[in-house]
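What you see is the complex with one protein chain gone and the rest in place.
Chain IDs A, B, C, D and E follow the sequence of writing; residue 1 opens each chain.
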Amino acid sequence: MVHITRRERFNAAHRLFRPELNDSENYEVFGKCSNPNWHGHNYELFVTAKGKVSDETGFVLNLKSLSHLVREEIVDKVDHKNLNTEVDFLQGKLISTENLAKAFWNQLEAGVKLLGAQLYCIKITETENNFVEYYGEE
Amino acid sequence: MVHITRRERFNAAHRLFRPELNDSENYEVFGKCSNPNWHGHNYELFVTAKGKVSDETGFVLNLKSLSHLVREEIVDKVDHKNLNTEVDFLQGKLISTENLAKAFWNQLEAGVKLLGAQLYCIKITETENNFVEYYGEE
Amino acid sequence: MVHITRRERFNAAHRLFRPELNDSENYEVFGKCSNPNWHGHNYELFVTAKGKVSDETGFVLNLKSLSHLVREEIVDKVDHKNLNTEVDFLQGKLISTENLAKAFWNQLEAGVKLLGAQLYCIKITETENNFVEYYGEE
Amino acid sequence: MVHITRRERFNAAHRLFRPELNDSENYEVFGKCSNPNWHGHNYELFVTAKGKVSDETGFVLNLKSLSHLVREEIVDKVDHKNLNTEVDFLQGKLISTENLAKAFWNQLEAGVKLLGAQLYCIKITETENNFVEYYGEE
Amino acid sequence: MVHITRRERFNAAHRLFRPELNDSENYEVFGKCSNPNWHGHNYELFVTAKGKVSDETGFVLNLKSLSHLVREEIVDKVDHKNLNTEVDFLQGKLISTENLAKAFWNQLEAGVKLLGAQLYCIKITETENNFVEYYGEE
Partner (left out) sequence: MVHITRRERFNAAHRLFRPELNDSENYEVFGKCSNPNWHGHNYELFVTAKGKVSDETGFVLNLKSLSHLVREEIVDKVDHKNLNTEVDFLQGKLISTENLAKAFWNQLEAGVKLLGAQLYCIKITETENNFVEYYGEE
């Protein structure tokens, strides 16, 4: 069993807020991240899959196929987009990095299986000082 | 004469567009960077000053003072903000990285002089693949 | 369950040595790291907490609170300090990166619990080639 | 129990191919990585060992000894080499990053034990976008 | 006048040698870089152009066009290739990083002018410890 990781990147706008709170209440909970006029990030996404190494190819899975999957299911939908308003699979969610990681897991889990491996971890770095990791645990 | 550089960081939303064009015209010129719903970046700002090294302090200038200046004149005004709509000194400008660099130069030139040195370069990285540098040349 | 990590940095002096050995004996065990006149590092500290994602905030814990905790319990006590002589919670310890990680764990474990999550890992990078990770295992 | 990691680097040429396929068949499976005239990488190798922290030294193991081991068993044999044709312990293998990780594990497992710790992970980054990790699991 | 830089990356094999010398003579001059069985690198290429900022676009030049140019004139020809044997514009050259930089300059100078700016610098990093810069000076 080997773990293999592919990094993809995207740039997007978002804000942290709950619609039932007003601006100053949101500011109290989320600080400047709740700015109603949005802010944004260069996100880095690390997708880790786990599986047996094929004798035929030496691969856990074909990295090009993994990259293609991640772009199709995630990057094409979030890059240069507003994460709060423009992404179908994020509708109605609080756009924290934690929730992004869980949503991205759901976007990829079945596809990674079709590539012959198992999704192991979604890691998202929001800034050089902050990142989250999700391993599919409830 | 020694050059000294301070890095500061900020996260902001923006879009590239000209108000006299409609959305599809803007898309033709600026591609996905013109998304009307905004996108954003983790910007890195490198401010380089140049000057003589003081015998008293060993410094070209006091880096803490430079950091304070950059935060007051730039970072506090752009961090977690919408660069197109919320920043006084960017009003009416096309928010390209090139124009950011020139506007930041104007924000800092006088203050760096007061610290006893000369502003030499503004460098802004927008992504790991793109950056601009402005040396105050017309 | 999501893992979330906050990076903090500090610069400090230290040396590796055992007080019961003389300088040349210490040199044999610890090499140039035992220099009696000290040397130092830019340490990077990664604190990882693990917990459930709150429906109210989308957070495992408030990263600002975590950053505040790490600064109060660790960074303010070690930054620009001599780790061997000036840090209360390191008194009497051999200042290896391994022992730093264990001591930092003890400084943070209770505080992370009060923030509603569980301390998962302390990672310290001493140079770009060396780092340690401690998961609280005896 | 603490984990400690040492990074070493090497530059090498390789290609991905199966000798029983012809060039165009190999291209179909491995793409441009199958170029018969070779290509190459700056590989980064992260070797993680796990063990108890010694009261005498504060170390899981002596990092200099670990570095020496990794150079002797791996770096001296692969650096500035052709991984397909010049490395004894890689003969007959498909030179994927996955297989490198497994082969490196075998090169180091016994030696790390002699240093008083346990080999925990081999991580190899091939490009800034791709890396594998092997934990010794069948 | 603003400088703008685009980074592109490629992975390639090469060796340093002079055809009129034998292997051991080449080893004396070029060390392990002369390995007749090749080695390779992850090269990073930074292309810097200089020009006036357009009032219409806010750009010195269109970065997408610059990226397209660099890929067409350089990356597509060198990526996953053997720099000594497979690249038309490098035929007969000693494949040092210095000579790469000069050859890349020649590949791009006219094209950057057509994009409305002036080629200013070619920077190539061969490893994290070595890089060259060429400004078109004889």
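The rule is short, and it goes like this: a contact is a pair of C-beta atoms (placed from the backbone, for glycine too) under 8 Å apart; a residue touches a chain by one contact, two chains touch by 3 or more.
These numbers come from a predicted model, not from an experiment.
Q: What are the shown chains in contact with the chain that isn't displayed?
A: B, C, E
Q: Sort through E:37, E:57, E:85 or E:99 and give me the one touching the missing partner chain.
A: Touches the omitted chain: E:99.
Q: Tell me which stretches of subunit B touch the chain missing from the display.
A: Subunit B touches the chain not shown through residues 1-8, 48, 53, 56-60, 63-64.
Q: Considering the whole complex rather than only what is displayed, give the residues of subunit C touching the chain that is not shown.
A: 9, 11-14, 32-33, 35, 37-42, 79-82, 85-86, 127-128
Q: State which residues belonging to subunit E touch the missing partner chain.
A: Within subunit E, the residues that touch the unshown chain are 16, 18, 29-31, 93-99, 101-102, 128-135, 137-138.
Going forward, only the chains that are shown with their structure count from here on.
Q: Please identify which of D-E, A-B or A-D repeats the interface of A-C; the criterion is that more than half of the contact pairs agree.
A: It is A-D that reproduces the contact pattern of A-C.
Q: Regarding the subunit C and subunit D pair, does the interface count as same (over half of residue numbers shared) or different (under half shared)?
A: Both copies touch with mostly different residues.
Q: Could you put a whole-Å number on the gap between the CA centroids of subunit C and subunit E?
A: 42
Q: Where the CA atoms of subunit D average out and where those of subunit E average out, how many Å apart are those spots?
A: Each chain's C-alpha centroid was found; their separation is 28 Å.
Q: Counting in whole Å, what is the centre-to-centre distance of subunit A and subunit E, each centre being its mean C-alpha position?
A: That gives a centre separation of 34 Å.
Q: When you check subunit A against every other chain, which residues touch at least two of them?
A: 128
Q: Write out all the pairs of touching chains, ordered by chain label.
A: A-B, A-C, A-D, B-E, C-D, D-E
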